[in-house]
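Worksheet: the structure to be examined is printed underneath.
Here the complex is missing one protein chain, while the rest keep their positions.
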Amino acid sequence: MTAMGAAPVPVIGDAPQVVSVQRGVALPRRPEPPLFGDFMRGIWKENPVLVQMLGMCPTMAITNNVINSLAMGLATMFVLLGSEFIVSLFRHRIPTEVRIASYILVTATFVTMVDLSLEALTPGVHRALGAFIALIVVNCLVLGRQESFAAKQPVHRAVMDALGTGLGFTLGLSIMGAIREVLGNGTFLGVQVMPAAWEPWVIMVLPPGGFLTLGIVLLTLSAFREMRAQRAAVRPGRRIA
Amino acid sequence: MGDLAWIVISSMLVSNFTLVMFLGLCPFLGVTQQVQTAFRLGIANTFVLVITAMSAWFLNRYVLGPAPFLRTIAFIVVIASAVQVVEMMIRKHYPALFRQLGIYLPLISTNCAILGLAIFQSNRGYNLIQGLAFALGAGTGLTLALSLMASIRMRTELSTVPSLMRGMGVVLVIASFLSMAFMGFAGLGAS
Amino acid sequence: MTTPALVVSASPHLRAKDTTPRIMWTVAASLAPIVLAGTWFFGVSALLVIAAAAAGAMITERLLGKSGSIWDGSAAITGVLLGLTLPAGLPLWMAMLGGAFGIGFGKMLFGGLGQNVFNPALIGRAFLQASFPVPMTTWPTVGDAWWSLRGDNFAFPFTHPVTLDGLTAATPLGLLKFEGQGTSITSLLIGNTTGSIGETSVVLILLCGAWLVWRGLMNWRIPVAIFATVAAVSAALHAVRPSAPGALFMLCSGGLALGSVYMATDPVTAPVTRNGRWIFGAGIGVLVVMIRVWGGLPEGVMYAILLMNAFTPFINKGTQPRVFGTGRRAPT
Amino acid sequence: MTHVHVHGGGPPPAAQEAATPSWRLLATLGTAGAVAGLLVGAVYQLTITRVEAHRAEVMRGAIAEVLQEPARWDTLYMEGGKLVLRPVGNPGKLPRVFQGYDASDRRIGVAVLAAEPGFTEMVSLIFGFDPESGRLLGMKVLEQKDTPGLGDKIQKDSSFVNQFARAVAPLKGVKRRTGSDPGDVDVISGATISSRAVVRIINNAVARWRPLLVAYHGGGTTP
Amino acid sequence: MLEKLGFRHGVHPPERKELTSGLPIRRMPFPGEVVLPLRQHAGKPAVLVVKKGDHVERGDPVGTADGWMSVPIHSSAAGTVTGVEWWPHIDGTMALSVRIAVDRYALQLPRPRLVPHWEGLATTEVVKAVQEAGVVGLGGAAFPTHVKLVPPANTRIETLLVNGAECEPYLTSDHRVMVEYPARVLYGVRVMMGALGVSRTVIGIERNKPDAIEALRAAIPTDLDVSVLPLTVKYPQGAEKMLIKSVTGVEVPSGKLPASVGVLVQNVGSVAAIAEVFETGLPLIERIVTVSGRGVHTPANLIVPVGTKLRDVIEYCGGITEDAGQVIVGGPMMGLAQANLDAPVTKGTTGIVVLAQSEMRGPEVYPCIHCGRCLDACPVFLNPSALGEYAMRERYEDMEPLHLADCMLCGSCSFVCPSNIPLSQLFSFSKAGLRKRKAAVA
Partner (left out) sequence: MVLLSMAIIGGVGVVFASFIAAAYMKLRVWEDPRIDTVAGMLPNANCGACGLPGCRAFAEQTVEGKIKPAQCSVINAEGVAAIAEYLDIDAGQAVKRVARLLCAGGFDVTSRPVEYRGLRTCAAASSVAGGGKGCAWGCLGLGDCATACEFGAITMDDAGLPVVEPALCTACGDCVTACPKDLFVIRPLEQHLLVQCRNLLTGDAVLEQCEVACTACGKCVQDAAPGLISVATGVAVIDESLLSQEDPAAIARCPTNAIVWLQGAQFVRHADASRRAVA
């Protein structure tokens, strides 16, 4: 292991591969998946927010309304796209010793570009996102995709992956943003959607509300999965007489 | 002195990096199964934060004066490289320490808390001492949050909850409760 | 001799009298005087709010809990205690939501009775406090007839309550913090001061607690540790800086009495070891004074207890009893 | 942990892999850095004018608001313990205030920037006041992170903000103003702390700048 | 001695000794069949020496000791061996047992034998006589007594502690022994003191047995340093380590034997059994058993031949009542519930308690509410609450550092637990599970 080379990207959450390993179906040698698969995977099956739980900081910090979530999602997608493209393009040229430093450099360049452009184009949104634009550099998602995908795949696949993952990220953020904005403010995209007498749940736009919202979303999803799994198969396990 | 105390208290409790500012959440959610690991990660993180505070101060002071928009790039490259070099040094010269802390270094050399610290420190124009106080406060707060989370998760490990509740959902709800509890520190020292 | 239908089970084959439901229901019953006093001071509104919180808690327990778990009585305690920490004029829908949140997220999600890390009643309250801060800090005055209503209990679910400004007042702690005004200790002891329903009569709460301690159903170390630390720390502060409130005021004001006697003692969320309980109580005491004196908020009992709840697993590990025949403590 | 993709795993290294020559490391990072600098610099050049214009516009609007639409203003810098119009050193780093004039070039007051902790994080604001009488002209919160729905009322609640267009420093935050003390400011119920923070920030700034301003005007000439 | 005498923690279960404490010991008639498991004691089972069809006299060996940590088993009645079979044992397993059809017309007199006169014997010969008589601890654990008479190298026994605490509810067999045979107990003490070379003996008796205290005090010979110490009535006062703490104020170090603090503890019944060896020459073939509980018609203190089936003993006591729910061998705190009443009384059987259904623990179990009562009950200061949570999830390895090994399964914790958690049961199988896992790893 090179010292920083294999910076393990913490894959957390109910990582699906663990389950497959437990069933003894170890690491299938998949055939080259179609490009469309690269794209779709990031959107649902390996959704960065809802499944892989990467890039949690922006997910919590800026999703108190939908606009910010969308903006952050798209900004991240742009950075992903740019940096996966570059990393994939130069994947055979970068010496391992400075691999991470180079990746970060690439990412940081795109981030700064986005940062500056946002400030010029939509100062309001830029202000709302604050430091978290700059923090895209260290979003575990970006580094993770570079390491585990772009560094090993040809350019066209890396691009599809970036698009899918970016879109998935945006989707996840927007779901959070929508829930938090509607409950916490009574509005959606700034438009009042709840009745005027609606008492907003301030907690939703506070820090605890961020954790709580994602918690509830994840619980709902796993309840859903559980239900489906139960319907699909008789689970092995203890039979309580 | 009062100023330094406020920086420490504020970054540790009032604006706890993890629970209030939302920085460094990936390790907070991902590496808190064991108290010992979480604690070590927190210590390693504090260590990197201190390196960061120094690097950021150095860069702001001597390099980035004419082009502050290069902050993000410069910070991150310098921090990442510095951590890499330090990690290799520890690995070579203090293998025991490396086994305890070093293995976490790559994991955190590039997380949000680190860069966040550098950016906030620059935005607020802290000098070196203030920056170090900020780093120590933030690091302690991070360690606290990580360890608390881990100890609570170890307790919930023992519970007989349905499998549905064993995923990350519960962890996030716990985080939410911790964050609620930390709201009690709001305004501490400000009034 | 015919062999009867024998049952085999593990030893010991005898057990002590107290059972968990019995403990829970006795504690719940001991809250009755406090509920009545609240009603006396704040009118039927108080009773309605408590009932709504209890209903929210118990319905949720019924829906999400194991069958029959509602009869163990813990949800009833949670509901009533939550109700006691609310302002009497709170819309009933909020009280009910708080109860449901406290039980649903604060307890059932962790696996139900005994497995929760945070005090469910306080989780419910913290949720309400953060969600609806204005209604949660709008305190009706004491003094009207006990059959009158306060505030806007009947606000339609999920809508704004309408508050009539003239009928609200600041709590003794709020008065002190934001207005620099004190309140007489006698009023605090009797309880005819503004505040949440159950944080009024210190004397009554202490009496009820003492009865439970005497029955052996409640731990006395935690409240004693809290009172002692709060008294010591605030007396010291007062000595250094006379503008800080004195020990007696600190002890008698706000939710300290109810919180120490009924909430910090929740066995589930407090440490299980004796030394742990001292530490836990002392921690709460220090945090309460810290938040009240230096913090932004006038009152910190709820946050102090929740914070120490978070430390409980740690404290438990650190205070394992010394095992017989060993010189030192068992390692964690 | 990481999902290892078997495809493209590459041939196994025979033995200890030879380290990449250092010039390659230097070249890689150096080139990458230069290219990155190029890109970022270019984007910066492209955007800077708009960004600066926008920043200036925001500042202009804020000053105009808190000085009640002055005709023009001067920027005064604090250098060497006193205020000067044209500093000797680099003005970029000096603390400053904005001296406003009305159409007939009379001084109407100064706008001052100030920041201190609020309920959670720093509250930064700008306010205008007349150094002679101490009367406030206006206040605008530029940045705050206090609780949405509560603390953020110091920025959004107009009845709170409007009080700062007439009160006289030193201010005092009170609940339900009754008397007619010109220094009294009604705090927002539910956000007492944030409100009081505003009051405190203004009082501190006034205390800091007022003597300097009085000295400046007393000693200097009014154009 | 500055330290307060007594041990900390412990519980107060209802005593219910009044059912039998006033009833004199009676001899039960011989049953039609006795079944003698070869495994009745701690250590190695005895080695079979009879075969089907053999005739045995009362007191003849059916099994001999298999080495040092073992004792022989003797026939408790004259009769014919009808088989050697796997037979239900009171511990719930099956054990290889010798079935003997009792000769209905035999006089049941033992073969005439030489009664060793202990005073002329060397210590080793006393020990040998005790082993050959098959004497084991009658306090419950059935630990071979001769092993205890030879203290481990580099330890010295200074005090002989006779355990007359009998802290288990219902049981009164030791009580009756002390009231009725004080001289025999003291003769046994004399033998042991001689064999061990100790100068001091303390007989510890719970205060709820004033007649026993009186009787023993009255019988103490002047030439021996023997004292009777009344003890607080508290469970488990009779547990070895607690008793030593109560009497000497010293805690036996964790994982060590009492000998490490210079003490040897022996149950009064065992002491009396040693006396019998040197009085009558008879091996251990019968013992005193309390039959009690609301589920049995006529409670009694009986001398029962070892090997008598539980069914026969209970039937002799009038059988069990309509509402009987559980038959327990031993006391209700540590005793074992029986599934099969064909299991025989063994040397370690102190009592048979038949509980009425109304007395039984209910089946409903609640989660641990962390009330801490178990911590305040555990006499060895463990944290049963934490141990129980690990045990429930089968995390035995995590229990080891919490001193699982020090748990003596006394059941105090389960007794007080308001949630009715079977803590001591959890610990008993956790110990087994841990042992097994360690073996699997090794």
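For clarity, chains are labelled A, B, C, D and E in written order, and residue numbers in each chain start from 1.
Keep in mind that, in the parts below, contacts are C-beta pairs under 8 Å (C-beta built on N, C-alpha and C of every residue); 3 or more make two chains touch, one makes a residue touch a chain.
A quick note: this is a predicted structure, and the numbers were derived from the prediction, not measured.
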Residue, one of E:P14, E:G32, E:G92 or E:G197, that touches the chain absent here: E:G92
Touching the absent chain when the full complex is considered, from A:V79, A:L105, A:A120 or A:A151: A:L105
Where the unshown chain meets subunit C, residue by residue: 5-10
Subunit D residues that touch the omitted chain in the full complex: 2, 4, 6, 9, 12-13, 16-17, 19, 22, 25-26, 28-38, 40-42, 44-45
Positions on subunit B contacted by the hidden chain, ascending: 63-64, 66-67, 69-70, 73-74, 77-78, 81-82, 84-85, 88-89, 91-92
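One rule holds in what follows: only the chains that are shown with their structure count from here on.
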Intercentroid distance (Cα basis), subunit E paired with subunit C, Å: 49
Inter-chain centre distance, subunit A versus subunit B - centres from mean C-alpha coordinates, in Å: 21
Geometric centre distance via CA averages, subunit C-subunit B, whole Å: 33
Contacts with two or more other chains, residues of subunit B listed in rising order: 20, 69-70, 73, 77, 160, 165, 170, 173, 177, 180, 183, 186-187, 189-191
Set of subunit C residues in contact with two or more other chains: 105, 109, 111, 115, 127, 130, 133, 296
Interchain contacts (touch definition) - all pairs: A-B, A-C, A-D, B-C, B-D, B-E, C-D, C-E
Touch list for subunit E against partner subunit B, complex: 367, 389-390, 392-393, 395
Residues of subunit B that touch subunit A when the two form their complex: 19-31, 69-73, 76-77, 80-81, 83-84, 87-88, 91, 106-107, 109-112, 114-116, 119-120, 123, 163-165, 167-173, 175-177, 179-180, 183
Touch list for subunit A against partner subunit C, complex: 195, 197-199, 201-204, 206, 208-209, 212, 219
